[in-house]
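Complex shown without one protein chain; remaining protein chains in place.
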Amino acid sequence: MWINMGPQHPMTHGLWNLRVRIEGEIIEEVDPEMGYLHRGIEKISEDRHYNEVITLMDRTCYVAGLAWEHLYIIAAEQALHLEPPERAQYIRTLSDELQRIASHLMWYAAFVQDIGLMTPFLYAMRDRDLVLDLFQSYTGARMTYEYNRVGGVRNDLPTGFTDRTRKVMDWIYARFVDYDHLCLDSDIFHRRCDGIGVLSARDCVDWGVTGPMLRSAGVRRDLRKDRPYAAYDRVEFDVAVADGADVTARYLVRMEEMRQAVRIVRQTLDWLDKNPGPVLADRLPRWLGAPYAPVGREGYLLKRNFPTGRGFSSVEEPHGEAQAYVVNTGGEHPYRVKFRSPVFANIAAAQKYLPGYRVADIPPIMGSVDICVGEVDR
Amino acid sequence: MSGSAPPPSRPAVPVAGDELPMVGQPAVPFIEIEALRAREFIPAAKEALTDMIGEQAQGKLIRPVFNWAGRNSLFPLHWGLACCAIEFAAAFGARWDAERFGVLPRSSPRQCDLLIVNGTVTWKVAHKLITLYEQIPEPKWVIAMGNCATGGGPFRTAYSVVPGVDKLVPVDVYIAGCPPRPEAMLDGILKLESLIRERGE
Amino acid sequence: MQPDVLRERLGPILGPRLLAVEPFAGTAGRVRFAREGALELFRAVRDTLGYRHLAMVGAIDWVDHREVFYVAWSDEERDYLFLSTDLPASDAHVESATPVWPAANWHEREAFEMVDVRFDHHPDLRHLLTPDEYAFHPLLRSFKLHEPEELEVKTRNV
Partner (left out) sequence: MTGATLYSVSAALSALLLGAVASILPAPVSGWLTSADVVTGLAVLIFSAILLVASMINTIMLIWFERKMLGRFMDRRGAMHVGYAGLLQNFADGLKLFRKNTFRPQEADSLGFYAGPTAYMVTSMILFGVLPISTGWSSGALPLSLLLALAIFSFAPLFIFVSAWSSNNKYSLIGGMRSAAQMIAYEVPILLAVVAVVIVSGSFDLNVIVNEQQNYWFWFPLLLALIVFVAGMLAEMERIPFDLPEAEAELVEGWNTEYGGMLFAFFMLADYVRALIGSILVVLLFLGGWTMPSWVPAAATSFPLAGIFWFMIKTYAVFGLFVWIRASLPRVRTDQLLRVGWNRMIPLALLSIVLAAVLVTVRCLPFLGCVPPVGG
């Protein structure tokens, strides 16, 4: 019997359709159907200025907007041959890690609902709101920030931000214990999550699966360590790894990643306290525009001085490794922008890790994948 | 009856009250005719009953009570489309707690009153959205949450995006924002409540 | 791995089908190859050079020709490798990388619907993101975006 789970289904956490063939309650075959949220971001980007694409990046992955801005910005800066100041690098690192906490809390909220826990959803949303308040205080928005700019970030951190952030981090770090109590101390949680959705390390590599799913299979791979960008080579942290490659292992990896993110945030805050400075490169080409200013008349006059180049970037966003490829053939608009989302590969591998389990296992397994359909469909 | 004569070869469809053929097999089984009669009786009886109760009583007593009930218990469909769905979820979180106003998301469209379109609607999902809207029993309302649902938002030029969900279903309340904050969503729901009160039904 | 090392190791396998190896910012290099040698190159890159992880497959429409690029990651080198091939716009097809990297499946489906590049021997080449009825390929340069009002008029005529 084929059943359609989606596009309106409590399990999906987004807009996609999981077609499942079941025999009794056992899954025989799956066929994910994507594209319900395909907005043509790569096409729209071809008509946008380099800084205007950032707006689209927030909406590409709406739970990890700053990470996706960062992804695009690295590639765009490379394509335009620009170098951001060091303070901007640190602010981006800080933003990435705060975003990782917010995104993982959102994942936690959705995941516990999938296994029937209602209370932690509310707890996670409440703590996530604290992190979003921090975002709001320096970017002005809760979810769609438009904060990064080609050549730096839009504005510096407000006064008192670092102290406030430290307080929030202390609070959240203490809350992780409660989250673990609610899940790991429950026998039912282990009965539901242990040993399901197993995807071995070899299959992960074959199917391009990255991020917490890969690390839960025991592979110590993290772009922040292996191919450092921004200020990740100047902060200390450990790569969260777990064994088992099942839902519980992914849970453990994400919880540990949040703890490490708190650690990184504290280090960057210390650095930012000591090192004031510019956050935007001072010699930006005029046509790129200063932070709020649109491209002016001079910009068109300087057209023949446009640089050309290609930029490729790869960052460890909360869901896994994302890549961006920006082709600049000279002009105000990128010629072609291509993004690769980690969730894209993680869902494509569903035909490896779903069959053989029960229908009741689908929500925890797909919940442990941490799906953000916006970045899959783009 | 526009005056033109019915075509002569039209087969006679017997309805309740028509002369029934007495010999041979009746064209329609007897029980169905009885059912037809009963079906005709029910609206007539309803009409008589409505007259009996009178417009006054209905307008002053029954309708306000049901209106109060309807506007105070709006069950939205539990459906996340895009970015706004995250803020939709946040509105049910501890800080905003939309359940204070009796707003309780249900997963089945049959049990909902309210379709909150929280995100970009693409042409691929358009007919599914219409199906869901049609599955919600009357009376029902639609809130277009966010710029994408209102008019396409930043993606309005894209080839795959519906420029505004009001092209597909009738919308009662539009909420601006990209995405709207949870307060804005709650405000939209309260706006809808006052709208229901104003409309009277 | 430096570009000249890459050329040294891939040259014997591909021969003339290896067109060039150029340095590419932030990666090990960019290998340009002729499409006849696609599968051999993929196998060599995966098994000989150790780039086991396929990160992305994409295509670019250069109006006169189309470019298909592959990005692979090696755990040993800790670096990415770009592979790219140019296809004529009139006859854009290349061998599918699915037998070598299963991860290529969805990426190639996406490239097929977006840039109209056919992948031979692909197990399931259908549209991934857009509905099957869409006859156009959005990421071709010839496809222009409309203001929604124009689009509306267009759909009404249909």
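We just call them A, B and C in the order they show up, numbering each chain from 1.
What we mean here is this: contacts are C-beta pairs under 8 Å (C-beta built on N, C-alpha and C of every residue); 3 or more make two chains touch, one makes a residue touch a chain.
All values reported here derive from a predicted model rather than from experimental measurement.
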| message | Based on the whole assembly, the unshown chain contacts which displayed chains? | response | A, B
| Given the contact definition stated above, which residue among A:25, A:83, A:233 or A:270 touches the chain not shown here? | A:25
| task | Could you tell me which of A:115, A:337 or A:354 touches the chain that is not displayed? | result | A:115
| query | For the chain left off this view, which of A:50, A:68, A:123 or A:207 is in contact with it? | reply | A:123
| query | So that we can see where the missing chain sits, which residues of chain A does it touch? | reply | 1, 3, 5, 9-11, 25, 112-119, 121-123, 126, 182-183, 186, 188-189, 191-192, 358-363
| Missing-chain contacts mapped onto chain B | 65-66, 68-70, 72-73, 93-94, 97, 99-102, 106-108, 110-111, 113, 137-139
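By our rule, only the chains that are shown with their structure count from here on.
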| Which of line, ring, star, complete and other names the graph you get from chains that touch? | complete
| Selected pair, greater C-beta contact count between A-B and B-C | A-B
| field | Approximate Å spacing (C-alpha centroids) for the pair chain B, chain C | value | 47
| message | Quick check: how many Å separate the C-alpha centres of chain A and chain B? | response | 37
| task | Can you tell me which residues of chain C touch two or more of the remaining chains? | result | 130-131, 138, 143, 145
| message | Residues of chain B that contact two or more other chains, please. | response | 124, 157-160
| Once bound in the complex, which stretches of chain C touch chain B? | 130-131, 136, 138, 143, 145-148, 151-152
| Considering the complex alone, what residue numbers of chain B touch chain A? | 77-83, 85-87, 89-90, 92-95, 107, 109, 119-120, 122, 124-125, 128, 132, 154-155, 157-161, 178-179, 181
| query | Taking the complex as given, what residues does chain A use to touch chain B? | reply | 7-10, 12-15, 35-41, 43-44, 47, 55-56, 59, 62-63, 106, 109, 121-123, 125-126, 128-129, 142-144, 373-374
